[in-house]
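The complex appears here minus one protein chain, its other protein chains still in place.
And now, chain A:
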Amino acid sequence: MSAVFHWRLQVRPQQLSCLHTSASLESKEWEKKNKKVFPPQLPDEPRRPAEVHHSRRQIKYSKDKMWYLAKMIRGMSVDEAVAQLEFNDKKGARIMKEVILEAQEMAVKHHNVEYKSNLYVAESYSGKGTYLKRIRYHGRGMFGIMDKVNCHYFVKLVEGSPPKTEERTSLDHAKEYVQHLKNRTIIHSL
């Protein structure tokens, strides 16, 4: 059962040039966002809120497990997020708390943020780091390829109070559905 060489099924060299053009192993795009300088604001413009981007790379944890914690603190104020992570039992929570405190300190020292509590978590997510592959031995000479996982964690703190998300109850959803049904009509009819 030898593999038949189908040229069309494989990727042509011309197509190869457009693969993997943006992200590479050493790309530090998130950190570069801290270097962007905005032009001076005119006095009648609303005050632009300060933003701080921070990340930690190659954390020895799973990106899927990290995602749960990252999703939990999205939209929280910094103090609330730190409190929640401090009393969470997961390993990733301790690392995330360190990252957020570092980001807060950076914001006050270098990015002209006035009050360190006046920050909220605007974006927070985890990404895949480099994986090391090892053999996991099973019985009967079988083996599995074990992945030693690493992940990155990215967080963006913005100055100001956290935005209020409007809570929609199930009744609101039901009303909207009924209204949608009532809005149905037949166009171009007599």
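Rule of thumb we're sticking to: contacts are C-beta pairs under 8 Å (C-beta built on N, C-alpha and C of every residue); 3 or more make two chains touch, one makes a residue touch a chain; residues count from 1.
Rule of thumb we're sticking to: contacts and distances are computed from a predicted model.
UniProt records the chain missing from this view under the protein name "Large ribosomal subunit protein mL45", selected from "Large ribosomal subunit protein mL45", "6-phosphofructo-2-kinase/fructose-2,6-biphosphatase 4a", "60S ribosome subunit biogenesis protein NIP7 homolog" or "Transport inhibitor response 1-like protein". Across the interface with the omitted chain, chain A contributes residues 1, 35-41, 47-51, 111-112, 114-115, 132-135, 140-143, 145.
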